[in-house]
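Take a look at the structure set out below.
A single protein chain has been omitted from the complex, and every remaining protein chain is retained in its original position.
The letters A and B name the chains in turn, as written, and every chain counts its residues from 1.
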Amino acid sequence: MTTLAKLLEAALFASARPITGEELATLAPDESAAAIAAAIDELREHYDVDGHGVELQELAGGWQILTRAEYTEAIERAQLAARPQRLSAAALETLAIIAYRQPISRAEIEEIRGVAIGGVLKSLHERGLIDVVGRGEGLGRPLMYGTTPVFLEHFALRHLEELPRADELAIALRVPVPEAAPE
Amino acid sequence: MTTLAKLLEAALFASARPITGEELATLAPDESAAAIAAAIDELREHYDVDGHGVELQELAGGWQILTRAEYTEAIERAQLAARPQRLSAAALETLAIIAYRQPISRAEIEEIRGVAIGGVLKSLHERGLIDVVGRGEGLGRPLMYGTTPVFLEHFALRHLEELPRADELAIALRVPVPEAAPE
Partner (left out) sequence: MTSTFAAPTDAASGSFAVDLPQFSGPLDLLLSLIRDEQVDIYDIPIARIAQQFVERIRTLELNEAAEYLEMAARLLRIKAQLLLPVGAQESWEDPRAELVRRLLEYQQMREVVDVLERRGEERRSHFARAFLPAQPAPPQAPLALSLIELLAAVDRVLRAVSRPDMHDVVPRALDVPGAIDTIRAVLALRARTLFTDIIMTGHVPWQVLSMLLGLLELARVGELHVTQLRPFANVEITAAARDNASEAA
C-alpha cells in the first residue's frame, strides 16, 4: 500500500464517524484531490481483492471502514455466548446484604459496606436480581430494595426462608456444593 | 487471508477494547486454539509485511488493532481523533505503588508517597484504572486497592509481570518489610 493509503486507513480506523472528502484533504494537505481519490480506491481494492474481514464503504457522510456483513452474525453470536458473567465481590456482598436485610435502603447498605454502591445497585437491578419494593419511612422516603423471583430462581430456592440463617452459615459454607442448592 | 483470519479481523475491528483469547475462541468454536493462534499470527504478519496503517498488538491479556504511531500526529492535527489526557505525576506515583504492592490501602500509599492522596484515588477509580479488591485486616478494615485490566490497556502492558520486577530496578529494594530498618 502507498503511504497515503496507509494514512487514510489509520484515520478511518481512528475516527468515530465517517470522514468526508474535505477532512481527508486536511489530513494530507500536500496531496492533490486526485491522489487522495486514488488512495481511497487503492484501499478499497486492497480490502476487496486481498480478502479482508472489513470493507471500505462510502456513506452519505463520507468514507467508513465497516465489518463485512458475513461476519457480523458470528460476532453477535460470540457476544451472546460470551463466557458467563460473574458478579464482582462488591456486587455479591451487596446482594447478600439485600437478601438478608430486605427491605433495605441504599444508605443502609452503604453504611454496612462502607462504600458508595450506586453502580452496583444498578447492575443488580438490570440483572433482575433485585427490585424496588417500596419506600421507607423517614427523611426523603428512600427507595427500599428487595430480591426478586429471578433471584430465588437463580439459586433454586422456593422461598427466602430457605437461605441459611446467619448462625447456620459456618456450616453451610463448609459443605462443598459445586452448583446451587441441595434439596 | 484465511477465512478464520478474516473473521478475527472483523471481530477485532468491531471492538474498541482488546479481545481476549477466550473471547476469540467463542467466536470460532469449531477451531482449535492452535488454529486461532496461527490466524492471529497471519493477521499480524499481513499488517506488518503488507504495509498497513494499523497493526495488531498484544495487550491486557488479549489482542487489539491500533493505528500505527507514525500516523498519530496527522490524525490529531486533522482533528479526527484526540489522544487521551496524560496522567498527573500524583496519579502516576499512586498507580506505580498500587501496581507493585496490591492489594494496598490508602494509608500505606500515603506513607510511601509522603502526601495525602484523597482526590487522586477517586479519579483513578473513576477512570477505571484501579478498583477496590477487598478489605484489609486490622483497625477499621481499610479498603484495599488493586489495578484493573484498563490499567494494563492504558500502559500497553500484556500483563502485570511485564513491569520490571522489584529486583530489576536500578534501586534494588528489599521485599517490603513491615517494620523499619534493615541492618
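Here, contacts are C-beta pairs under 8 Å (C-beta built on N, C-alpha and C of every residue); 3 or more make two chains touch, one makes a residue touch a chain.
What you are looking at is a predicted structure, and each value in this text was computed from that prediction instead of being measured.
Asks: Out of B:27, B:78, B:120 or B:144, which is the one that touches the chain we can't see?
Replies: Hidden-chain contact among the options goes to B:120.
Asks: Touching residues of chain A against the unshown chain: what are they?
Replies: 10, 13-18, 64-67, 76, 79-80, 82-87, 89, 92-93, 95-97, 99-100, 112-114, 126-127, 137-139, 141, 154-157, 164, 166, 169-170, 172-173, 175-181
Asks: Residue by residue, what part of chain B touches the chain that was omitted?
Replies: 13-17, 55, 57, 64-69, 72, 75, 81, 83-93, 95-97, 99-100, 112-116, 119-120, 122-123, 126, 135, 140-141, 153-157, 163-164, 166, 169-171, 173, 180-182
As a working rule, only the chains that are shown with their structure count from here on.
Asks: Flag every residue of chain A that touches chain B in the complex, lowest number first.
Replies: Touch list, chain A to chain B: 1, 5-11, 13-16, 19, 23, 26-28, 50-54, 65, 67-68, 71-72, 74-75, 78, 81-83, 89-90, 114-115.
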